[in-house]
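Every protein chain except one is present and positioned as in the full complex.
What follows is chain A.
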Amino acid sequence: MKKEKFLDTIPPRQRKLYSLNLLMAQLKELKQQHAAEESEQDGALSPCRSVPYNTKLFFTYGLYKPISTTLNESIWKSIEENRNS
């Protein structure tokens, strides 16, 4: 059976955003055990994180630092309150 390529899963408009290697990569079916784990979470994939190292640096398009710093302490507080509520 022909395996699906990553290329086939994304809209043509967006293809130029990805490297050729990634586009040509073939998709593998998830192993049973992984599939079961996922269905437990209602199929939702959790955000990228490396559990042993608690690494969060997986942003695909992010700069490695803030570009500007316009939010003051009180704005940050209210953002955090909203996130927690």
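Quick note on the criterion: a contact is a pair of C-beta atoms (placed from the backbone, for glycine too) under 8 Å apart; a residue touches a chain by one contact, two chains touch by 3 or more; residues count from 1.
Everything that follows uses one rule, which is that contacts and distances are computed from a predicted model.
The UniProt record for the undisplayed chain lists the protein name "Grasp-with-spasm system SPASM domain peptide maturase", from the options "Acetolactate synthase small subunit", "FAD-dependent oxidoreductase", "ABC transporter ATP-binding protein" or "Grasp-with-spasm system SPASM domain peptide maturase".
Taking the whole complex into account, chain A touches the unshown chain at residues 13-14, 16-17, 53-57, 59-76, 78-79, 82.
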